[in-house]
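Handing you this structure, nothing more for now.
Here the complex is missing one protein chain, while the rest keep their positions.
Coming up: chain A.
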C-alpha cells in the first residue's frame, strides 16, 4: 500500500521563550493541494510555528519533515516554499517591480516576464515608479504575496495575508489563493483572524491554542459540526429514524454514535416535527436546534476564551 504523501509533517515540536512554552508538542501533517487554515488567538503560536517551518527559528524538541525529507537546514526543500510571515519582506526604496527583480535574482530565476506576470496577478501592475514606502497596507500585502509566489512554490505559507485589504482586495486574494491551489496544486498554510474569510478558503483547519494543537479538522467535518440541525435525543433511535422517513418524508438526517439524531430539514417548522414525533409515540430526551459558525466552533474548541 502506497504511503500517504505529505508536504509537511511535524512531530512533537516544542519551543519556549523565557521559560514560557510557545509551542508544545505540535504535530501536524499537511497533504498536497489543500488549503490549511491555521486558527488561534494572539500569541497562540501561529507565527512561531510558521517561523519554525521556514527555518527562521529552531525548535527545542521535535522534528520537522518537508517534502518527505528531514534533517537540519533542508535548503533544497525550502526552495520549494514561498512565505509571507507577519509583514511583507519589502525593500521600501525600490519600486514594486524592482522588489520582484531583487527576489527573482536572489532565487536565481532568469525569467524576464515574471515581474509583469506577478504584478498583474496581485493587481499591482499600475504602480509604476511609486515606492512601496508610499503604498497602503493592502498594497504592501499584495506585493508581499507576489514576492512569496516567486519561483512558483509548491507550498505557500501566509501569515495574515488579507490583513489591511479592502473588501474587494480580500475577495481578489481569496480567489487568487483558490486558483493557485487548484491550477498549480499548491499547498497553502494560511493564518487569519478573519474566520469567515478563512471559512471560504480553507479545506482543512488547524486550531492552535497556547502553543498546543487543539484540533485538526477537515472542512467536511467542520461543516458537519457547524451545520444547523435539530438535535433529537431518543431511546428508540431506529423507530425515530423510521418516523422521520415515513412521516416527514426526508432522509436528510444522521444518526450519531451517541444515538442522538441530527435532522437537517424542517428547521423552520420545528413545531410540526415535535407534533409528528409525539403523534407517533416517540419520547424525546432532547430536542434542540444546534449548529454554529466557525468563530463559535473555534471558541468552543479553545474553551470559551474569546480574543480572535
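FYI, a residue touches a chain if its C-beta (ideal position, glycine included) is under 8 Å from a C-beta of that chain, and two chains touch if they have at least 3 such contacts; residues count from 1.
Note that in this section contacts and distances are computed from a predicted model.
Asker: Given the options "Zinc ribbon domain-containing protein", "Dihydroorotate dehydrogenase", "FAD-dependent oxidoreductase" or "ABC-2 family transporter protein", say which is the protein name UniProt records for the missing chain.
Answerer: "ABC-2 family transporter protein"
Asker: With the full complex in mind, choose from A:31, A:65, A:98 or A:295 the residue touching the hidden chain.
Answerer: Of these options, the touching residue for the absent chain is A:98.
Asker: For chain A, which residues lie in contact with the unshown chain of the complex?
Answerer: Residues of chain A in contact with the hidden chain: 51, 54-58, 73-79, 81-83, 85, 87-94, 98, 101-103, 105-108, 147, 151.
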